[in-house]
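Only a portion of the chains appears, each positioned as in the full assembly.
A and B are the chain letters, set down in written order, and residue numbers restart from 1 in every chain.
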């Protein structure tokens, strides 16, 4: 079992604010310097929006990743078409557009050596029933998972209660995973969303168990772990208990402009690294 | 001189949050009921993202607009590719993608009878000098303005200091307008950004004068006018003084999820309508 630390690129991209903004090369260099072994890349400008990321740039980025020994811990869709990619939109063309975007992200992720793409199950537009929205989301996930299988990529369903309303709870993700029933469709969760729902993060870890394939670490209000009210000692211990083998990926500091990305990246690393090392018998 | 009230669709779209979310038809119906004469449409899903808005849907929307007697006060780009369309990106493909998006928005706007498209001058990515970013933005504006001219559309440059860093001040917009020097490139401003910069909104009105072609109305923190600390009596009086002929377009309540769109739309209308009627000799 190996737990590794990675950092999600939103604060450097940026999303959903426009600033600050760094190139992907600069971001990889900085995260490497701080100590991260992995990077979770949002498929967003100016980093990795597939339609504007040329073949040359993809190759160049691959070399840079190798140069810094930085692994792609995962990728996730960027906003597009306004609020972002809604697999549950009532507009058929929007669902189609979203599915194609996911396939592009899967392909790009695999090219850079990544094995995990996050699946955001979408949101219910007024006039659509929850059953219908769920069905469209499952349909999209089914289709995308086939492409993902071709590329050796696993899709991980993320409950995002703070922002959406289709997969809100731990069991919503598990139920969708079971309904799709594919070996390369698994679960993940984000401690931020758990805290937002006033839930206990370790409940997710024990409940998802061997199907927990990826995890987002964030304190409340997208603070670095240790800066808020979350209990990350328990999180790390629970992960060890279930034999978690994967990334702890920081998704922090991106929901507002007044963040110094290196600062939150360093805060998170310095707080979590000793905890993770301790349970893994290092130091 | 005629001043009319319009409402920007972000709280219904949504942007940058995902919820709440209404179709464009539903949005038009609701705004009409409240009393608005115009709608300012974000080119965003599920409303009007050009690549996923079919010919059929465009025609259908046009009929709905006519049915409700609702004018398109303007259109503005939706986020795409993550943080949104950056005309000043160091990535050439991203600039190209952005310019093409603007052209699509211009075309769609004209099709729906609109005559104004907002121009967001972009933001400076780390490693790009401000001079270079400015030059790329001017270059893009130049190209887009040609297409806009073909469609009888005016582009209005908006200073967005809260979110970006190229056109921050009143005079930045004026200087860019003068540098491009086209009859269909004018200025606008948003009272929210003026308040954010702790500036006086009427300073913008007097300074932009006859080149002020559009205006966003918002109190501080994206509150409806009259709910915060902004002085909208002075704004309406100053608009009358310079002979402003156009829309007062509400851009409010969209930066967070916990907003009831109809509520803020009604608050704004009920506060501003009497002020506007008074200076126009109605009432």
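We take it that contacts are C-beta pairs under 8 Å (C-beta built on N, C-alpha and C of every residue); 3 or more make two chains touch, one makes a residue touch a chain.
Everything numeric in this text was worked out from a predicted model, so none of it was measured.
Here 2 copies are displayed; the structure file describes the full homo-oligomeric complex as 4 copies.
Simple rule for what comes next: only the chains that are shown with their structure count from here on.
Taking the mean of the C-alpha atoms as each chain's centre, subunit A and subunit B sit 32 Å apart. Against subunit A, in their complex, subunit B makes its touches with residues 13-23, 26, 42-47, 49, 51-54, 57, 78-84, 86, 89-91, 93-94, 96-97, 123-127, 163-165, 257.
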